[in-house]
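One protein chain omitted, others in place.
So that you can tell them apart, the chains are marked A, B and C in the order they are listed, and the count of residues begins at 1 in each.
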């Protein structure tokens, strides 16, 4: 990993940290009045539960995207100007997640807000997967002296790429279906995290670890 | 500490820096009018004193959590995917502190806001302590060539773990008692910081220093 | 690159990450009411399209400025106190971009908001280009053992400087012309990004890469 990659990761980490944190600003305090009681505060908190659920899901999705981002950059030997701008595109779409989270949290059962939430996740995931495909096609992915090891890196990077495209397909199905039933869309939104947490989904982390240990 | 750990720390530091800073956004300016005088501004500032007190306490608690986080990661030789998601869970709960601080600052004597404040601290502390227990049980904690040194690292890590669980118990007691008297809850909220600042509470820092010096 | 440069870059990256992200806070949620429908939400989203367009452009401009900042610092051997304060001046003007973006997004056809947007870009670009000129005139730019290489570094740094001044001229023309026709101003706003993405505009990146590889 060259120094260039490091500063791209620093900026990305900064943006991701802010995106994940400003979502919490949507938890608005009850308007101050002198009659606040435990009951009124409890009601206010219960009222926030739908947003809490969407926030939890968005937090997890950004966590997954950060993990992917983190591992992908560790499997790269270098990047170029195109990757730099693919990364900016990814961060641009990612920056809409707090807005789409707020919109969905306030309108859980309205098809348009469900579809918009899916649309932002689609753009975020697609821009990330296009970046991964590009680094694979350009040969930026780590090539090792040991052929066996290089093969493994490529196998896992490609699997991660396919998973990214499957996630995009899930979103593409979920978006129009929101206008049939929002519950069907919610089911499809679960596909990407399930794919991610399936055992082999985290192989590229173990591989990145190995590369780091070898290069130490 | 491998490079993976570093980027987890960078993201965590980013999130913690934002969480600790956005609390200050709750200090609202007086609504602008042409009759502002020194008296009206002083009254406005005095009016903010309760929130100031809670902000100070939350700032200190996040400072303590950051210090624990910092030292724990320095005592680790490696992390795995589980630690990564335990850390996300910790950051998720931590991100609620500005909201619970704002709620408590505006309702210092309402049991529900005191209980909610304690509940967020409980979840934050518990998620952190579970992460520490996991790294201990999995043997991720630094093992040194010198047995005497390894023993010391384990002794101190375990003590920090027990202190974490004691803090959780303090919160578990404080939460229901808020409905009896909020002042009793406030007393229990002081247990974790007192435990932390007790002399041996900072031993793991000295140990981390030693490890760093040895590995230099 | 000495350690001093690193911490200046870290602070700059932090500020840039925040500036680029807080622009998204302007995407306001529709005020909550019980009659929200897919139609009302779609209308609200369509209503945000003008701001979306300006946000996209500002995001790209900050991306370009970050890339320039990133590459320029990589071509430097050292910095001094003057560069430190030129950098603060650059960050100060950059911090107005979210405000001018919000103003323009809400008033796309009002000359004063177009002129103000151009004015902020002018100050940002000018302060950056003055910093670049200063590092060139003071000889802080990387000098290599190979004369041929040093010549290339200087040639490219100077070209980047001239491009910076051309961008400033474009803004200087765009600002008064906004009061004739905002569309003419918009055309001139396109000059700097077009200049940047022209093939040789990214030569200094390749050069920075070479320096990094040589110094590894």
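Simple rule for what comes next: contacts are C-beta pairs under 8 Å (C-beta built on N, C-alpha and C of every residue); 3 or more make two chains touch, one makes a residue touch a chain.
Since this is a predicted model, take the numbers as computed values, not measurements.
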- Item | Per the touch definition above, residue among C:103, C:136 or C:153 touching the missing chain | C:103
- Message: Using the document's definition of touch, tell me which of C:11, C:48 or C:191 contacts the absent chain.
- Response: C:11
- Note on the structure: Cross-chain touch to the chain not pictured, restricted to C:84, C:180 or C:194, is C:84
- Which of C:95, C:133 or C:150 sits in contact with the chain that's absent? C:95
- Item | Absent chain, residues of subunit C that touch it | 2-4, 7, 10-11, 14-15, 17-19, 22, 25, 78, 81, 84-85, 88, 91-92, 95-96, 98-99, 102-103, 106-107, 110-113, 116, 179
- Note on the structure: Where subunit B meets the chain that is not shown, the residues are 1, 9-10, 13-14, 16-18, 20-25, 27, 29-30, 32, 36-39, 41-42, 45, 56, 59-60, 63, 66-67, 70, 74, 202, 205, 208-209, 212-213, 216
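Note that only the chains that are shown with their structure count from here on.
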- Task: With chain centres defined as mean CA positions, report which chain is farthest from subunit C.
- Result: B
- For which chain is the distance between its Cα centroid and the global protein Cα centroid smallest? A
- Same or different for subunit A and subunit B, where same means more than half of the interface numbers show up on both copies? different
- Could you put a whole-Å number on the gap between the CA centroids of subunit B and subunit C? 37
- Give, as an integer number of Å, the spacing between the C-alpha centres of subunit B and subunit A. 26
- Touching two or more other chains - residues of subunit C: none
